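Just one protein chain is left out here, and the rest sit where they should.
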Amino acid sequence: MDFRLSDEQQMLAEMVGQMLAETCTGADLRRLLDGGEPRDAARWEQIVALGLPGTMAPETAGGSGLGAVEMALIATACGYAALPEPLVEHAGVAVPLLAAAGIDLGPALSGSTVAVGHPVNPFVADADTADALLLADRDAVHLVPREQVTLVHQPSIDPFRRLFRVEWAASPQTRIGVGALWQETLDRGALSAAAQLLGLAQRSVDLSVAYASDRQQFGKPIGSFQAVKHHLANAQVKIEFARPVILAAAAMPPSPLARARISHAKLAATAAAETATHAAVQVHGAMGYSWEVDVHFLLKRSLALAQAWGTPAFHRARVAEHVLSAPLGADRTFDAGQIEEIHREAA
Amino acid sequence: MDFRLSDEQQMLAEMVGQMLAETCTGADLRRLLDGGEPRDAARWEQIVALGLPGTMAPETAGGSGLGAVEMALIATACGYAALPEPLVEHAGVAVPLLAAAGIDLGPALSGSTVAVGHPVNPFVADADTADALLLADRDAVHLVPREQVTLVHQPSIDPFRRLFRVEWAASPQTRIGVGALWQETLDRGALSAAAQLLGLAQRSVDLSVAYASDRQQFGKPIGSFQAVKHHLANAQVKIEFARPVILAAAAMPPSPLARARISHAKLAATAAAETATHAAVQVHGAMGYSWEVDVHFLLKRSLALAQAWGTPAFHRARVAEHVLSAPLGADRTFDAGQIEEIHREAA
Amino acid sequence: MDLRYTPAERAFRAEVRQWLSDHVPAEPFPDFDSSVEGFEAHRQWERTLHAGGWGMVTWPVEYGGRGLDLIRWLIFEEEYYRAGAPLRVNQNGIFLLGPTLIDYGTPEQKARFLPAMAAGDEIWAQAWSEPSAGSDLAGVRSTLGRDGDTYVLSGHKIWSSRAVHADWAFGLFREPGSERHKGLSLVFFPLDAAGVTVQPIARLDGKPVFAELFLDEVRVPVANRLGEEGQGWSVCMSTAGFERGLMLRSPARFQVAAAKLVELYRGRADSVEPEIRARVLQAWMDADAYALSIYATASRLMAGGTIGPETSTNKIFWSELDLDLHKTALAILGAEAELTGAAPDASVDIGDWLDGYIFSLAGPIYAGANEIQRNIIAERMLGMPR
Partner (left out) sequence: MDLRYTPAERAFRAEVRQWLSDHVPAEPFPDFDSSVEGFEAHRQWERTLHAGGWGMVTWPVEYGGRGLDLIRWLIFEEEYYRAGAPLRVNQNGIFLLGPTLIDYGTPEQKARFLPAMAAGDEIWAQAWSEPSAGSDLAGVRSTLGRDGDTYVLSGHKIWSSRAVHADWAFGLFREPGSERHKGLSLVFFPLDAAGVTVQPIARLDGKPVFAELFLDEVRVPVANRLGEEGQGWSVCMSTAGFERGLMLRSPARFQVAAAKLVELYRGRADSVEPEIRARVLQAWMDADAYALSIYATASRLMAGGTIGPETSTNKIFWSELDLDLHKTALAILGAEAELTGAAPDASVDIGDWLDGYIFSLAGPIYAGANEIQRNIIAERMLGMPR
């Protein structure tokens, strides 16, 4: 039992965080919006050059062969930066699905993206810039070139989320797999969303701490007022107790407990992000309510991700399924199978 | 339309509040407990001499002929003082039921009490000191002399609430009425409980303000810290928005809206009392957690009254019944019957 | 206490309802911040209201009102929101400055400003905040110099709502060298005066609902000062009372929103999680409690009472209920909640809940952040040490 990140994992997280701190500032986000382009081509090139799309791809297929923990760390950094490009869904959700279905990953690791139309989501994000879409026809998974679908734009409050209703027709040629793939994909999507929410929650706190330390009212920094401190302390407490849930959910092998914990991670990260973004708006005052300050990028992404890859209602129902039926106890924090073995041994 | 208390109503509230401030201090409560007596005989005599048991009794029967608003004001004062004697249930619930059933009120207005065993409550409060009990046999209301019942004591966390399970047998001789009486009685009981909760919430705030203004930590009164201020301000906000609901519920003639508002009053007062008593414990620190400081009397009464005369679940269901089926709108704050008339006139 | 409407009050309600039913436009106007067209449509509606005698029913007849009491005003507001009539583009004038003018203005000022305000001929913006004076309003630095019967105003105002299209603004200006609450005066200035630059500021969704105002030696008559020179703080606090208290945020507004929420919930009760029910019911109860509380305050004011720190409890209560109400609506909408509903080809109509949510986020901030209101409650209502 060792609940620590390895040095390699910490270095990966720092490297991605550093790269995004340099290339994805608030000013960069505003510039991208003003230019009307969906992606920053230079940043995406850098992301591809670092091999991030292949994080979860097997080494034999040209990927890094890393796991869900590494992907969660990358997703957290992307959430922190409010990254516009669809790295998280592509690398953390589409690529593992393609790999599991035995599809050649060449294009997906060298700059092209694949969008994911999971049945739990009413719309497909970033479908317009994708080369292909993963789509569901009842149980079956289809990989469909973008030119074979019709996209109907659905405007999201998040200016970087381009959502589409997809009109398409299933055909035997596009079918790549069945059922179980969608279940794993849902878990990967929910965990990736949770990790992004964690990152943007922390960014909201960090921006607010900086603003509150600087902004003066009543002759002192507003950050010296207890009410302001406590808003941010409350957000930080929620962050601290969402983080280990996300990491544990990522590090565990599949099991009913692991599934419940992924849902727990999504719920905890959503609550942390809501508390942190609302605290950020409140602490920034009218500034936090304006277009010119970065807070709104986080608020809007939080609003979207809270409901994507399973609403809170959906995930609470999944937690209920486990908690209201499975045996519970202080000895069952980790893998239930091992615990059962102990129970047998001790009996 | 005039949503103000009359001068007479204000004088009544002040008179009862003043009397209890003199006779029902924390020291008086502790003395009563130490003595092991269920009631303070002198205080009860004074309450009877003021005619308070007859608040809602018709003038023709020797009562004051006052209404639910006056009774709510008295109940609020009793809650504020954490009064041990069962004035509120006797005068506000039992006496109107006896009057409605045409029972001679002589003894009930001159010092004897009648306990109420409403089906919504699992136990009967203060049954041991009552001369008689109002009890339910399915729809029927029975008035049963105490010597004809067997009382099994159920210890409450509130040392002044003596609860009993009652064993008894219904007979035609004790039957005094049917069904509808129990419904009105429930409404009166819930409203009386709400008013008491309001009073004890305000007392919790007042005690805490006094303590926080006096107690020094870090070189200044703890009441000058924003966190302490905000705890109590939050409680006061809840109090301010429970009070008009209680008064409106008391002042309205019976209707589905009035019934929903009584439940609303109970819920709002319960929430105010929970916030205020918890704030009081927190602001008093370890003191608030000790037997020697008055806070616990309020905390325990609040805990009991929150669940008595309909739990929050019960009252939320009653609100739901109205809100989820009745027409709603900005013009429907007051009597729905009158509003319907306007709708007809305007049509 | 008598919670029945009198026959006269009922007749008044019927009259309002009839008039609104005859006049409220069938189609909603474009919003009044995003375009001149939207702004002018709302201004035209103010004129229509005024022509019907409904500009501000509580004002004296001579200034364009009907001289009615606050209960009548509440009834009017109930009917107004019930009818889905347009938002009042002149709310900074009629709800905030107007009542303060009636209390503090000279007869000349009232005659000059109130009728044009009631008629919608002059639409007002507020100019309270400055870059370094937000929650701490006493930190304003904009100055007023005197040149005979003329004031010379200079400084920088921010978060001025309606200022992009409005005609006039009111704000606090400081005698040079004065500090904090002293030396302030409340002064009106035309937004098209020489020396005024209006720079729109976008809200987080991009709508230009605020402006920055740069004042460079703007000359206005001394007669544009409301109240005594140097007494601007107390005049301003009176206005703030109207802002936080019963005037700006009609209970009817929240009751209509709560009723809409109940309707949204009824339509989806089978598909939302069970926890939502309590939140919907709480929204209805909170809107109801707010309405009852305002009726109680109105009754007290009508009997000669004054409004004090309870404006702070009102501000906290309505801003939090509004936020909770909209968060509940978004929870019901689920995965569709992020849609702006702005595109003509959107798959689903999610109403204007998202817009309402964004608006509600500002509630705990403006008109004095809720943290400040809690201080006021603790210090002035409960008497806790500063």
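Just a few scattered comments:
Per-chain residue numbering starts at 1, and chain names A, B and C are given in the order in which the chains are listed.
Heads up, the rule we're going with is that a residue touches a chain if its C-beta (ideal position, glycine included) is under 8 Å from a C-beta of that chain, and two chains touch if they have at least 3 such contacts.
Here the structure is a predicted model, which means the values were calculated and not measured.
Though it is not drawn, the left-out chain touches A, B, C in the full complex. Of B:A49, B:V178, B:A210 or B:A227, it is B:A227 that touches the chain left out of the display. Among A:G106, A:G179 or A:P244, only A:P244 touches the chain that is left out of the view. The missing chain lies against chain C, touching residues 273-275, 277-278. Residues touching the missing chain, restricted to chain A, are 1-6, 9, 69, 205, 209, 212-213, 220-221, 223-224, 226, 228-230, 232-234, 236-237, 240-245, 247-248, 251-252, 261, 264, 267-268, 316, 319-320, 323-324, 328-335, 338, 341-342, 345-346 (touch as defined at the top).
Taking the complete complex into account, residues 120-123, 152-158, 161, 163, 165, 216-218, 222, 225, 227-228, 278, 281-282, 285-286, 288-292, 295-296, 299-300, 303-304, 307-308, 311-313, 316-317 of chain B touch the chain not shown.
Just so we're on the same page, only the chains that are shown with their structure count from here on.
Chain pair with the larger contact count among B-C and A-C is B-C, by C-beta pairs in contact. With respect to chain B, maximal separation of chain centres occurs for A (centres as means of Cα atoms). A simple rule picks the central chain: find each chain's mean C-alpha point, then take the one closest to the mean of all protein C-alpha atoms, which gives C. Taking each chain's centre as the average of its CA atoms, chain A and chain B sit 51 Å apart. Chain A and chain C have Cα centroids separated by 39 Å.
The residues of chain A that reach two or more other chains are 225, 227, listed in rising order. Each of residues 371, 374 in chain C touches at least two other chains.
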